[in-house]
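Missing here: one protein chain of the complex. Every other protein chain is in place.
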């Protein structure tokens, strides 16, 4: 049994893991950088240790400092959360060497999944489906046209040495193959000094669907159903749901069994996620494995009724999984919104700052995992994820209805957030019809956002403005919170507004 | 389809119904008494109408005023919540007469269940089990001893005209019967002018378990599983859980089928609850039917994955139930704590007043249905229920763990609450072993509460006291909220504490 | 800054100062490594030698309560350089104000000015949320003043009577 766990992370995920520790009667040790002293995970922990300056490289990514805290605090285990050191096999190994249990897979399993080529070799042996392709360089146009005919158009030409889109060409038919092959080869030559290109089937408008697995240290691996993660902006997930609207029980079992084979081939233990691309005919192809807890794990928790962080800790303590594959049931529907400090009116640029007012939703069908509080100043140094709002219901429509209601209750004053984006998505008719793919969100954002001129609401705002002014009680951003005394100057802003002159 | 629903209630249940309305795209109309202008349900509603002075008889119980608001606002339907007019068949009838749909059973079904004798007649016809007894007056000692022998000791003698414990005697064996019969008869004579007494089997340490049912207006009635409600203080429920730890699938089906028969015998529609007493051999006996939504409905929602208020509204709109009995599944475990404004150190006396600080729990396994907010003054005029905290998990132990964690996060400053009571219950070994009955809580409260002298925590408090004082930022109860401007006087309390003299 | 602190009646001498965001803390002569952030006006995030605490401050009538986790303490802070107002809180001598613990309505007044009262003697009955609560004298003495009448509304902290 662990008596004390160090959480090598910050923000909402650190709070989430601290809560699990407290539920299991385990003391929670927080670490924090200079700008995170006032962060919620420090407030909620049993012990808290400073580990350095704001840049992650000097604090949250600093293995020696974190292991030093583990030693000083006497922690039995370390939970890495997601991001930071969570997929760093060197860290997992360093924990093992220091005699502290890393709550996650072994370093060797992480390495097996971390290297693309080693992963592909292991996966091919396990019969895992990849995107069809030649997987070796093409000698000639004739070989290319034969291979393309076999795979079927559209196809993608890719530089063997490549990356970042260089040497890549989408080819929709034989007519375009010759010129595309020449162009790709010369671009590959120029970019990488290597003109070798290969062919892969082009997946048009794919879905991104992932499968959660859990593996104990006694050889049992189970899958807990899929998550639909197609809503992305700049390859970042924005909103996820479980189950996927297109996955039926048969497809779930097939994907789940592949995911279990992937994990077993790598000797994987603890929680992990196998990501797939899914084409319009519902063929699925292995993409990669995330060897950690995912941001979006709560939606799986809700539809399965399991607590993944409890199970992670129990697995790390050497317990056997307390259920079998057949005991896992999927019931209801859950959708997660990632609430970011970013400005929807300014191309979703990060918007750190002080939270002057926070009205948080609750009630039926709502789970809220948050790392923020009223009065807290969001630091500029890290990922701008503030909280996750999860809506759930008997079915997808009800989960959507619940989320819209809760988003309307959610108010984060003083900084910009992407809350309005979720309202837009959830009301979109394509979204409601579950016609999702990885291009969905870019298309939605390209459509001009028509701001309906709501003159009634403007009239209401005019009256409210006068009432606020006459009550003389509105307050500036410095009113409450972290380190600053309150009081005394509350009405000054109003005066500033009503009396300012010139320079504007 | 309803376009607008009036909620004839206040507090957390009004907020809960408003949320359901918003989720279904229905406008919500609030009513409020003079002392409830600042209450949360008024903030959250689309329209809000004052209906009179603080005493419920002049506002929330005033049928004419509520129907007048329904008319003025153009509401299609009225949701009564629980308490107030929710079980008033006259109100249900008045709604029907006014052409406004009452979201609940018909007036005649309410009357059928409201009258004990009519209900018993109907239930006997439907084969519903009652506590065994003679159900008619005993002519002689011989008749009494024969009946008692047949029923089996212990038995209870009860005055036929009785109530309030008068003319009641618990008899544990034949030796005591004669004197008890004489005493009961003469007490009944003195109290009610009628010496008739009858015998009922005494249920020693019963459990109180209730069954949720739903009936649509097309003849389908289903049961949604039971709730264990044995934790009571002064016959008021304090904490409920679903499922009951002693009910297995077979017993659930038997109780559920009886509950469905009860509802059908009364021509019942919409949501209702059939209450049972359960003895130590798990025999269950019909107690009464609550013809409304229960306070504790959320725990059923969580273990079934259904939303009872949505379903109430859909049934009232004439929809058919969207599922059959076989589709209802019970998964996981949920426990509800009723957070009351009452003082555990002063015999749970109500403690209204201003909430100066509110830290509310959230995260995994937590649902919170609340009617309070920071800055709000809890009025003295109504039931002191502030909020409901529901913990859930894969099993009972996990739900308990989650609740303890959340209760530790919950802080309501400025008024007293019973939060500490739940921590005590949840840590009690009898409770954790699920050995519950209606006497459990009284026995727990009788045990002396040993306040562990925590000198470490006292040292911490001493340091904190000094830091608060040196920051000069602590605040009096008038700092924020409802109607009062903030600021300026925040440090005065500290001065009052450090400078006060005499008279103390 | 030097403070005399009383926590549930237990006395502490606290020497506390702050410079450049660093705290210096000596409690009853022992130096402690302390670090504090006011997360919200009544919420203190406190670290003492790397142990983390969340302290909530609560003002009920004239009293200050501090919550360390779920344990509540009555706290008093004095400036020991002031000669007044110290060490008399637990003292039974002198007049005592009887205050209302919660808002409510005075239903009955049970004693009159000049009455001899014993500890536990009823002074008045106050009703709130349909429950009645008897307000009792905390000590033996003479009822010097009654400041309420039947039917009056009282707020938490209002002085109801003074026992000499």
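For reference, chains read A, B and C in written order, and residue numbers begin at 1 within each chain.
One rule holds in what follows: a residue touches a chain if its C-beta (ideal position, glycine included) is under 8 Å from a C-beta of that chain, and two chains touch if they have at least 3 such contacts.
This is a predicted model, so every value here is computed, not measured.
Peer 1: List the neighbours, among the chains on screen, of the chain that has been left out.
Peer 2: Touched by the chain not displayed, across the whole complex: A, B.
Peer 1: So which of B:105, B:243, B:256 or B:375 would be touching the chain we can't see?
Peer 2: Result: among the candidates, B:375 touches the missing chain.
Peer 1: Among A:96, A:146 or A:460, which residue is in contact with the omitted chain in the full complex?
Peer 2: Checking the options A:96, A:146 or A:460, the one contacting the hidden chain is A:460.
Peer 1: Check each of B:73, B:86, B:244 or B:438 against the chain that is not shown and name the one that touches it.
Peer 2: Here the residue in touch with the unshown chain is B:73.
Peer 1: Check each of B:2, B:49 or B:431 against the chain that is not shown and name the one that touches it.
Peer 2: B:49
Peer 1: Residue by residue, what part of subunit B touches the chain that was omitted?
Peer 2: 30, 37-38, 42-49, 72-73, 373-376, 480-486
Peer 1: Just checking the interface: what residues of subunit A touch the absent partner chain?
Peer 2: On the side of subunit A, residues 341, 343, 346, 349-353, 356-357, 359, 380-384, 407-408, 411, 413-416, 419-420, 423, 454-455, 457-471, 473-477, 479, 490, 493-494, 496-504 touch the unshown chain.
By our rule, only the chains that are shown with their structure count from here on.
Peer 1: Find the two chains joined by the most C-beta pairs in contact, please.
Peer 2: Ranked by C-beta contact count, first place goes to B-C.
Peer 1: Send over the residues of subunit C in touch with two or more other chains.
Peer 2: 38, 40-41, 43
Peer 1: Multi-chain contacts only, two chains or more: what residues does subunit A have there?
Peer 2: 44, 485-486
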